[in-house]
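The complex is shown incomplete by one protein chain, all other protein chains being positioned as in the whole.
This part shows chain A:
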Amino acid sequence: MFDPHMPHVAVIDRRIQESSTIFTLRLQYDWEVQQAYEFDPGQFNMVTLFGVGEIPISIVNDPLDNHYFDHTIRVVGRVSDGLSKLQPGDRVGIRGPFGRGWPLARMKGKDILLITGGLGCAPLVSVIRFIMRRREYYGRIHILQGVKHSDDLIWREQYDEWAKLRDVHILLAADVVGKGWKGQQGMVTELISQISVRPHRTVALLCGPELMMLTAIANLRDMALADGSIWFSMERNMQCGIGQCGHCQIGPHYVCQDGPVFCYSDLADFLGAKGF
C-alpha cells in the first residue's frame, strides 16, 4: 500500500506550540491509508510542504496510537519554518515510515537508560512513551535529559507523570538555568555519574548532538556497558528515505535505511570520525 516513492496527503488535526521554536503537528491520513499505517518508535517520515520542500521528521507516538501520528518539529530552515505556520485543516504530504527504529526486542526485560541532549529530541520520546505504556516489561528506568536553557524543556507534564511511575528516575540538567528550574545546572553527561546502573541488565538509548553522545558512550563503556547494549539515533542529510540518494551515508551505512537508530558496535569506527 505504501509506495516509498510517492507521498500521501495528510491533514493537520491539531497544532501544539511546545516552546517558542518547537511545535507539534498531529496528522491524519485518509481513513483507508491511516488504517494500514504502521510504524516503530524511532522511525521517521518524509514530510512535504507544498511547493517548498520535503524534510525527514521522526514520529513521536506510540505505535498503538494508530488513528493519527505526531511530528514534533523545531524551526531550523525553510520547510520547518513553513510547516510552523500551518493550522488545523491544512495539508501536508507524507512518505514513510522509513528506517530502523529502537531495538524493542532487545530492550524487553532490561533496565533502560535514556540519555538525551539538545532541544526536544523527538526520536527518544517515542520510545519513552512506548516503554511507559508497557512499564511491566522493563526493569529500572533512568531518563537523563539535558537542555541548553531550562526554558527549552518541552513535555514537562509528561515528565512529571512518568516520574510518578514505579522505579522511573528522571534527572534534568540545563546549561543555563531560569526561574523555577527543579533540575540541575550543567551538562547532561554529568548526570551519568549520579545514577547507579546494572551494566549487564541495561540497554542505553541515546539521542542528541554527536559530541554529547560520544561523551556519554565513553562514560557508559567506563561503567562496563557492552558496546552491543548502547544504541543511538543519528541525523544526516536525508532526501530519499530509501537508501538511494546517497547523502546520508556514514561509511557503508545508510542512516535512512540502516538507521537512524544504530548499535554502537556497528558504528564505532565512524562515530566521531571527521568527514563521516
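Structure notes:
Just so it is clear, contacts are C-beta pairs under 8 Å (C-beta built on N, C-alpha and C of every residue); 3 or more make two chains touch, one makes a residue touch a chain; residues count from 1.
In this section, contacts and distances are computed from a predicted model.
Chosen from "Aspartate carbamoyltransferase", "Anaerobic sulfite reductase subunit A", "RNA polymerase sigma-E factor" or "Iron ABC transporter permease", the protein name that UniProt gives for the omitted chain reads "Anaerobic sulfite reductase subunit A". When the full complex is taken into account, the listed residue touching the unshown chain is A:54, out of A:18, A:40, A:54 or A:111. Touching the missing chain, out of A:35, A:237 or A:265, is residue A:237.
For the options A:132, A:170, A:214 or A:245, the residue in contact with the chain missing from this view is A:245. Interface residues of chain A with the unshown chain, by the touch rule above, are 4-9, 48, 50-54, 76-77, 91, 93, 235-237, 239-240, 242, 244-247, 249, 251-254, 269, 273-276.
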